[in-house]
Structure formats: C-alpha cells, structure tokens
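The complex is shown incomplete by one protein chain, all other protein chains being positioned as in the whole.
Per-chain residue numbering starts at 1, and chain names A and B are given in the order in which the chains are listed.
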Amino acid sequence: MKEITKKIRKEARKLLKDGRADLVIGYEQGSDEEVATPCFITDVSQVDRLVFDEHCYHNLAKYLVGQEGYLTSRFVAQEKRPRVAIVATPATMRSIVGLIQEHQFARDKLIILGILDGTLVGIEPDVVVGQIEEDQEKSARIQAQVREIEEMTASERWAWWEEQFSRCIRCYACRQVCPFCYCEQCISDENQPQWIGKSSSPENNRTWNIIRALHLVGRCTDCGECDRVCPVDIPLSLLAVKMAGEVEEAFDYKAGADVDAKPALHSFRPDDPDDFIR
Amino acid sequence: MTQEGETVQTADTKEQEDGYEPKLVAFLCKWCSYAGADLAGGGRIKYPANVRIIRVPCSCRIDPKLVVKALERGADGVLVSGCHPGDCHYTEGNYYTRRRMLMLFKLLEFLGLDPKRVQMSWVSASEGPKWAQVVEEITEDIKSLGPIST
Partner (left out) sequence: MEAKLLQREKLSQLVDALLEDHEVVAPTSDLAYGQIRSGAELHLSDNKPTQSLKGFFFPPREVLFESRRTEDGLELVPSSSSDAPRVIVAARPCDVASLPVLDKLFGWDYQDSSYFQRRQRTTIISLACDPPPKDCFCVSLGGSPAGIEGSDLLLTPLRDAYHVLIITERGKALVEKYAQFFEESDEQHNQERARLEDEWRAQVTKEIDADRLREALDFDSGAWEMLAQQCVDCAICTFLCPTCHCFDIQDEGDNAHAIRLRLWDSCARQDFTEMAVHQPRPNHFSRYRQRLMHKFKYYPENFGRVLCVGCGRCIQYCPAGVDITKALERAVEQR
C-alpha cells in the first residue's frame, strides 16, 4: 500500500508538472486513520496529500460525470474543462468503461492511474500504479446470499424484500454515489407525471428500488457503493449481483468488461432467449 | 397494492356477482397485437373481460416502469404484447423489448412476484384467436394466484 501511495504521488507530480493534467482525483486521509476521502489535487505542492490504503474504496468515477462532473459539467464550457487524471481501483475502472460505452466522455479525456487486482477490467490504464488483493470473500458472501434468496418461495422473497425496502428513508444516497446515475433529472424527482411517490411508504419505496435496479441492468458494474453507503443497510448489492448474473446468462454480456461492446439493453441478437414469451 | 381510482366497470361489476375477478393490464403494440385484439373483437371471439388494453406505438415503447406502475396501482397482472420477431413495424423495436422484459421479469421474480403475473406474448394482426387464447390463459393463471398481497 505504501508503495502504491508513493507511485501515485510520483505520477501525479509528473502529470501536473508536465502540464498533461490539470486535476488529479485521488484519495487522501480523512478525519482519522480509518477514513479516506476523495481529494482533488490541482497543484504540485499538494501532491503529498494523496494516499492509498484499504479505506480507499470510493468509486471516484462518480466525480467525472453528471451535471457537475469534471468531464461533463454543464457549468463549464467544453474547452475549459480540466484534463483529468484519476486514481482508479478495478471497480472504478469498470465504471469508467461503462461510462465511455455510454458516450459520457471519450477515452482520451482521462488519464487513468490504475490499481489492478487480477479481475477483469475492460480498459488499459495509462499507468499501473499498483496491485492489490481481490476481495473474494465479499463477492462469495454476496453470491451465497443471492442463492439463499433464490431458494426461498416467492412469498417469502416478497416479504423479505418488503422488509428491506420498508427501511428506505429516500435519502437517495444510492443514486448519488452511483456513477451511472448521471441523469440531468432523475425520474424520482419528476412531478408530472409523478412516477414514483416521493414519500417513504411501502409502495413508493418498492417502486423506487425496482425502478432504480431496472435502470442499472446491464450497466451496473457492481462496485457496491450503493450498498456501502445505504444508511439503513438495504442490501442493494444483491440486486446488482443477481441482475448482472442474469444479463451474463441471457445475453453473454458483462458490464465493464469491454469498452467497445454495445451495452446489453442497447443491443440485441435475433436469437436472444425467447422461451418466456407466449 | 392499492386499488383506488378504478374506473373501468366490467370486471368490477362481475366481481360483485361471482367473487374474485383479476384486473389485467395489457400493453399492446398498435401494429400487431392491438390489431389482433381488434380482429378478435370483430370476429366475435369471446375472451375474458378482465383485460384493460393500453395501445402503444410499438412494444419497445413499453418502459418497464409502466409495468411496475400498473402493478403498484392495483393491476393483478400485466401483459406485454408485440409483433413477432422480424415483423416489427420499426424493424427491430420488439427485439429490444424482448431483452428488457426478460430482465424485468427476472428482477420481479427475484423480488418475490410470481412470474405468472407479468407475461409477454407475440400476437400478430391476423392472430385474433391467439389473442383470445392468451388472455384466457393469463386470466386463469392470475385467478389461481389471487390478488397481490401487500
């Protein structure tokens, strides 16, 4: 980890000095040693704030897109936008792949300081700044939980999810941390028609979470940020992992794996599964 | 799910007489399935009055949220129907629908909704009898499931 920090600082310094980047998005230490927080370096003298450790799990791709994302801000003219370099974990890189696939920005707009863990990322980082261990235990745990739910009866599943969704306080943190939720206006903020009731009630919460999950099918790269930030512990990763599995099985497509592929629901094959249709 | 705001009368009136009658919302593409349903009507083919038809320009118009919303607002089941593959008026709309609906159905199933409640069919403009049969079967399916419990 120490080595990675060193390498990141070195690369960031070089990029800023040579004028190849105006902004380096990375991590710095937060209020204490157990907290890391995203940081935004524009000046060589600040480079030593950059760190990398096991608390650096935030998906920084979030900061690239959306109304005020560095690469897409509607407040900054295209030619004035900074040239960005980003410290990217494998999860961040997979999100970047998806965002490029969705034409949010072009590959050459971004310098990627990549950290690899042996998992598939559909993009070549400009510089590899380090290697970390894959968290296999976590993905195995989520897979096991998905199977556990699949084995329940339909009404048990319904009751289980109703209980999970009933806790939702509609803070929309899941939406806000998601790099793929870059819509100018979210459907949940629309009033006329009001697709999703605004208040926290069982029907509204259910509708919100279903629609959110649907909007991410075939796009979500399973970085797990929504699950991590949910203050009321709704296991949103289960939906992500379940649907990623379905997409892979039905359409042989893996989000974040290939920057040149067309997103699963933006394409089709004439011989797609058809047996569920009367 | 809530059942307020219901204005269609047929199935409700029937319900009072014979007990449970499910409400089925069907989104039909205007070029094939809607014409097929029209043909069934024109041909005096009998099929259950439980279905409420909503005509859309193409099955690809059917955003999954429409299906979710129909269920939230009191439908006991939803049917999505379009042209057979290769027959889409817009060449390929129904192929996208097929992918999207499969994913919607899988998600709803994972959340505990009985897969029989949301279904999809290909009904062409000439398939009046098939339309009647599809509605017949789905109504039976949902009748056996009963109303959605919340």
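Here is the rule we go by: contacts are C-beta pairs under 8 Å (C-beta built on N, C-alpha and C of every residue); 3 or more make two chains touch, one makes a residue touch a chain.
As the structure is a computational prediction, the values presented were derived from the model and not from experiment.
In the complete complex, the residue from A:119, A:176 or A:267 that touches the missing chain is A:176.
Among the residues A:133, A:233 or A:271, only A:233 touches the chain that is left out of the figure. The chain not displayed touches subunit A at residues 30-32, 35-40, 55, 58, 62-63, 67-68, 75, 167, 169-173, 175-177, 185, 189, 194, 197-201, 204, 225, 228-229, 231-233.
Everything below uses one rule, namely that only the chains that are shown with their structure count from here on.
The distance from the centre of subunit A to the centre of subunit B, each centre being the mean of the chain's C-alpha atoms, comes to 35 Å. Residues of subunit B touching subunit A in their complex: 1-2, 64-65, 68-69, 72, 85-86, 92, 95-96, 98-100, 102-114, 119-122, 134, 137, 149-150. Here subunit A touches subunit B in the complex through residues 149-150, 152, 154-162, 187, 195, 202-203, 206-207, 210-211, 213-214, 217-218, 239, 242-243, 246-247, 250-251, 264-266, 268-270, 272-274, 276-278, going by the rule given at the top.
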